[in-house]
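The complex appears here minus one protein chain, its other protein chains still in place.
Then we have subunit A:
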Amino acid sequence: MADSGSEEIAVIGNTDLTPSESENNLKNTMVEKGTSLLKMMEISVAEAEKRTGKNAVNMQETYTVYLIETRPVDAASEGTNPVPDSLWRRYSEFELLRNYLLVTYPFSVVPPLPEKRAEFVWHKLSADNMDPDFVERRRVGLENFLLRVASHPDLSSDKIFYSFLTEENGWKETVFETGFQAKADSRLKALNATFRVKNPDKRFAEMKHYGDELQSVISQLLRVRARAADRLYGVYKVHGNYGRVFSEWSAIEKEMGDGLQSAGHHMDAYAASVDDILEEEEHYADQLKEYLFYADALRAVCRKHELTQYELEMAAQDLTSKKQQREELATGTIRTFSLKGMTSKLFGQETPEQREAKVKMLETQIEEGEELVKERNTECEEFVKSAWVDIERFKEQKDHDLREALISYAIMQISMCKKGIQVWNNAKECFSKM
């Protein structure tokens, strides 16, 4: 107990950590865990700009572009601070990159993008994509996305990702040339597998369930938090009215006047303080949102497992039925219903040559089938192995990040309380001088 005593002191001293500092801590963690990419270069999304241009259907549109800057690590540490390499990308290009990664690394929990449209807003925040606060938060979110990808053991070494960061022109064509779109699983196919798979790995089923629950609870949390923020705003702002009325009242008072007037100023300060408080809280909401979207990525991996498992099961099933057919032909007993069987009953037995041909065909199919099953089994096993590794990695990351988020949230609340105490103490002093 004595040992933890000194630790506790150090811990409480940490309560002055600002949210941006804790964000940096997160980034440092990502860098420390150290992919070779991050050891090589610094990545940031430095700016956002509005552009206008003609879109695909030749209509005028306004959109935002983001400046991606990359800087070699050694140069920065030398202290020379050279001009970074940079290029502009818009949100849709980020989306394209992510879709490519989703298809190409289906066993990875691919980091999510910041939300496309502002959701879970409370009244002050506009839901407009052009709103500068929204754009700024999106910039931060995009940078976070890039850093997450860059710190992922598998994704960071991807060439397309590298060229996204370094090659302004022709990147889109390069992505399309990979033909990744063709490899994408159709939603229908995936849905079908989810319903019909018989023996998915239990761990994945549990993970999927966890993903569902996580998504549901974070959505609820964000919704209620937004409503609470709205109310809190109201509480603080109404206090500003005290400022005005105290000022008016002080005009008709002699001795009480000064105290009232000064107290009124503190009430105004109190009312104004809520803007910063809620802006900081948005940062917390963004951290939660990232994991809301991460839940989706997690579920995507689980769905992919279901799909590979299902395809394996289908292949196995198919093989079994083919083997059964062969057996029937060999023994002459018909156990399974088949159209051929029925027709042969109706139209007479087939000739031995016909039977011979059939058997040969079946043998071939069975051979192919066994190959397929072997293939798919390997696929499935490899998928399970890789995916589970990444899921474990993700779990650790999630636990760490969310804990950090809660800590910074608590620190925010502490700061808010301290400010409140200060303002009311100031007001109290003024009142006592009335």
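Simple rule for what comes next: a contact is a pair of C-beta atoms (placed from the backbone, for glycine too) under 8 Å apart; a residue touches a chain by one contact, two chains touch by 3 or more; residues count from 1.
The working rule: contacts and distances are computed from a predicted model.
S.K.: Which of the following names does UniProt give to the chain that is not shown: "Aspartate aminotransferase", "ARM repeat-containing protein", "Sorting nexin-30" or "Pantothenate kinase 2, mitochondrial"?
M.R.: According to UniProt, the chain not displayed is called "Sorting nexin-30".
S.K.: Write down which of A:130, A:217, A:330 or A:357 is the residue touching the left-out chain.
M.R.: Once the missing chain is taken into account, the touching residue is A:217.
S.K.: Considering the complete complex, identify which of A:183, A:196, A:385 or A:403 is in touch with the unshown chain.
M.R.: Touching the chain that is not displayed is residue A:403.
S.K.: Would you indicate which residue among A:88, A:388 or A:424 is in contact with the undisplayed chain?
M.R.: With A:88, A:388 or A:424 as choices, the missing chain is touched by A:424.
S.K.: Could you tell me which of A:94, A:107 or A:242 touches the chain that is not displayed?
M.R.: Of the listed residues, the one touching the omitted chain is A:242.
S.K.: To test your reading of the contact rule: which positions on subunit A touch the chain that is missing from view?
M.R.: Residues of subunit A in touch with the missing chain: 4, 7-8, 11-12, 14-15, 210, 213-214, 217-218, 220-221, 224-225, 227-228, 231-232, 234-235, 238-239, 241-242, 245, 248-249, 252, 255-256, 259, 263, 399, 402-403, 406-407, 409-411, 413-414, 417-418, 420-421, 424-425, 427-428, 431-432, 434.
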